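As you look at this complex, bear in mind that one protein chain is not there, while each of the others sits in place.
Residue numbering begins at 1 within each chain, and the chains themselves are lettered A, B and C in the order written.
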Amino acid sequence: MKNIGETIQSGDWKGEKHVPVIHAPEKVKKGEAFEIKAIVGEKIPHPNTLEHHICWIKIFFQPKDAKFPIEIGNSEFSAHGESEIYNEPSVSLTTKIDKSGTIHALSYCNIHGLWENSIEISVE
Amino acid sequence: MKNIGETIQSGDWKGEKHVPVIHAPEKVKKGEAFEIKAIVGEKIPHPNTLEHHICWIKIFFQPKDAKFPIEIGNSEFSAHGESEIYNEPSVSLTTKIDKSGTIHALSYCNIHGLWENSIEISVE
Amino acid sequence: MKNIGETIQSGDWKGEKHVPVIHAPEKVKKGEAFEIKAIVGEKIPHPNTLEHHICWIKIFFQPKDAKFPIEIGNSEFSAHGESEIYNEPSVSLTTKIDKSGTIHALSYCNIHGLWENSIEISVE
Partner (left out) sequence: MKNIGETIQSGDWKGEKHVPVIHAPEKVKKGEAFEIKAIVGEKIPHPNTLEHHICWIKIFFQPKDAKFPIEIGNSEFSAHGESEIYNEPSVSLTTKIDKSGTIHALSYCNIHGLWENSIEISVE
């Protein structure tokens, strides 16, 4: 029996369609708002049907010297064909931080489970 | 006793900081992805503290001839000062629709309750 | 064009399967934890399939003298047949309040939109 953390998969988002790609500036100013965009399937689209879709992406930030990641935001993709409406697994948030650290994205496919990715960001 | 729908407030987002503003194209092509951006406090910023903040924005779409609105997405703003991280009440989603209709935004302040706004969008 | 609040439907939960029923004590003690249970389809079951299901129930509480309802909890029902797992639209939460008021339940069906119900509770 694995614990839930061990089931979280990762990889190169350019080759594995489930891995969330995170777009954010490399450097930001302390306390100045910037955008974080997370997308599943940017290069190789993931299915978006009632039977098989990305349900949500969570974004966390862990400052360099912090023990724990803090959840910044959670975005749920709710429409997958109802009334011919499709919400793509892509979200942009606007955030302020005051220390360098790691942005994590955690996403969930209703068939293929949990996937993650992360990038470094520095505060100047 | 009011029902919950009657407690939902609205107004001019340029004058009332709780009202979500919705940015989307006036016209989109059938089945072609476009961006919907919803923001609380774009003109007059809303507080973003542990004590008082915007918790979430939900986006719905109701095609012209449909009886019910369909939820497109739900975005939660989770960080309000933890480790000096602040998530602003702003979200962009990417959506496909195939009929003209109404985009609704519904948002929630932990002190001032539920607020809404809507815009029309046409499919050509 | 209706606003989103006007699209929220209600009715007698014994006859209309979408209306959430709320179970809670009539009287509770100030600051003492009690259970709120909200169910969609207790009497007439609602479908629970990928194509048609209840997505979430939110519970709010509005103290008698308060202007706005406060969200107590949000429960999402995520599995509707994936790996033969079905989550029924039923949730129990444990809450403390210190004034009499109204408990509201707001729920969402991916086909039939938003539904609500409410009950009074008194604090002694």
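What we mean here is this: a contact is a pair of C-beta atoms (placed from the backbone, for glycine too) under 8 Å apart; a residue touches a chain by one contact, two chains touch by 3 or more.
Small disclaimer: the values here were computed from a predicted structure and weren't measured.
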Full-complex contact with the absent chain, from B:Glu26, B:Glu51, B:Asp65 or B:Glu124: B:Glu51
Interface with the unshown chain - residue positions in subunit B: 50-51, 55, 76, 78, 82, 110-111
Hidden partner interface residues of subunit A, rising order: 1, 3-8, 10, 55, 60, 62, 67-71, 102, 104, 106, 108, 110-114, 116, 118, 120
Missing-chain contacts mapped onto subunit C: 31, 33, 37, 61, 63, 66, 70-79, 82-88, 90-99
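We adopt the following convention: only the chains that are shown with their structure count from here on.
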Overall pattern in which the protein chains touch one another (line/ring/star/complete/other): complete
Which two chains share the largest set of C-beta contact pairs: A-B
Cα-centroid distance, subunit B relative to subunit C, in whole angstrom: 21
Whole-Å gap between the CA centroids of subunit A and subunit C: 29
Interface hub residues of subunit B, defined as touching at least two other chains: 70-71
